[in-house]
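Heads up, the thing below is written out as structure tokens.
Note that one protein chain of the assembly has been removed; the remaining protein chains are unaltered in position.
After this line comes subunit A, so read on.
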Amino acid sequence: MNNMLIIPVILPFAVGATLILFAKYRKAQRFISLLASIAILASALFLAYDAYTNGITTLEFGNWNAPFGIVFVSDLFSTFMVLLSAIIGLVCLLFAFCTIHPEREKFYFYPFYFFLLTGVNGAFLTGDLFNLFVFFEVMLLSSYALIVIGGTGYQLRESFKYAAINVFASILFLVGVAYLYGITGTLNMAHLAVRIGEMEQTGALQVVAMIFFIVFAMKGALFPLYFWLPRSYYGPPAAIAALFGGLLTKVGIYAIIRTFTLIFTNDPGFTHTFILWIAGLTMFFGVLGAVSQFDFKRILSYHIISQVGYMVMGLGLYTRAAIAGAVFYIAHHIIVKTALFLFAGATEKVTGTTDIKQMGGLLKTHPWLAWLFLISALSLAGIPPLSGFFSKFPLILESLVIESYGIAFVALLVGLLTLFSMIKIFVYAFWGKQAHTDEQASISVTKLLLPIVPLVMLTIALGIAAEPVFTYSLAVADQLLNPEIYIQSVLGE
């Protein structure tokens, strides 16, 4: 049954390639892409269930044994991420149906959308560092196309910078791969872990670890490499911004967590302390950016940065509960952040602007939009009983347990500032006097709310069902902290 592993990668690729043929037929494109995303979600659910019940499975392409051939590995972490990406893929697609401009649909929006999912799922499932590079490139090339689709002046200008920065990061990735191959003579992640465990001299490894950290930090928008994110996520339409905000940075974070729990574990005293510092700075400066902004999408973009810090903080603390907290946080963040970006899209549809100073009074004309937004906003800030609280709680508790009081303080402060800036959006955009015309007030948002409601339900559910979800995250953390299981199931003894 391990051939199932390839489905989340091959299915979007095949569908994306097929949709190129139907570029001019909107209805056919929508129908096929909807069916395909449901199928991807089903296969992701199956994989997650399979990984939970049967443990790690691997798929060796062409029956070439592990260190020599290409392998796909499904452990709890990777299938969890694939499941999340499938959910986001479906929801953003539904939102895109209602909001995306018809001209953009004709210019290969759906093919690129599915190529992006191919790259994301492939990056999660692969067990090989060079394949990780290739899937990163698949994902990035489609993201360049999606971010510039529409071709307004702002988009062209900012996506050139986005593309240039990411190409530079990819070049560094290749340099890191070259050094690592020169040192160890292998690129299979499990094999790398074995070889690095055997090595005596580790000075060069430290350098390579930092190169990889810089590369993934650039993709994951960590301090000080986050400057590209707020401007480039501002340009594209809401459905694409939501997909990016939910998924793309998390691929970088996934790669950091994967490599720094499996491969670069030889000197956690240096690397993980460094990661903890970066996490604190990322959280702090990200949230400062959010506090200073008055634009719906920009505030959300800066919040991506500050919350990526929490996930990396879990890795930096490097204990069982902290990594479980980070995994929980990734799930919470992907769901809530996508929902919030979709809210930004819905309010933009009504008011025609994303500047919250020019909005007001949406609470009266669109009460459902406002209250659902408030739930997600409070969840992002970490108010119990929503998912944000239960994902931050283990992180902060764990940092107190191992006496890193500094990071605990920063995390709490950032939570407070997050609450402040989310309430700022609520006060400016939804409270107060009505700033939009009566004609705009009669615009119905029911169709737009349909894809958002499941996400809001999920964040409530993750909060109420925090116990089983956290148990699952602990199981993920156990697998991540005991790479022997991973190594054994990939290399086979």
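One rule holds in what follows: contacts are C-beta pairs under 8 Å (C-beta built on N, C-alpha and C of every residue); 3 or more make two chains touch, one makes a residue touch a chain; residues count from 1.
FYI, contacts and distances are computed from a predicted model.
Entry comment: the absent subunit's protein name, as recorded by UniProt, is "Na(+)/H(+) antiporter subunit C", drawn from "Na(+)-translocating NADH-quinone reductase subunit D", "Na(+)/H(+) antiporter subunit C", "ABC transporter substrate-binding protein" or "Sulfate adenylyltransferase subunit 2". Considering A:A51, A:L141 or A:A193, the position touching the chain not shown turns out to be A:L141 (whole complex).
Taking the complete complex into account, A:S159 is the one of A:T99, A:N121 or A:S159 that touches the chain left out.
The hidden chain makes contact, of the residues A:L59, A:C98 or A:V167, with A:V167. Among A:L76, A:A123 or A:V177, only A:V177 touches the chain that is left out of the view. One chain of the complex is left out; on subunit A, the residues touching it are 130, 133-134, 137, 141, 144-145, 148, 151, 153-154, 156-160, 163-164, 167-168, 170-172, 174-175, 177-179, 181-182, 185, 187, 231.
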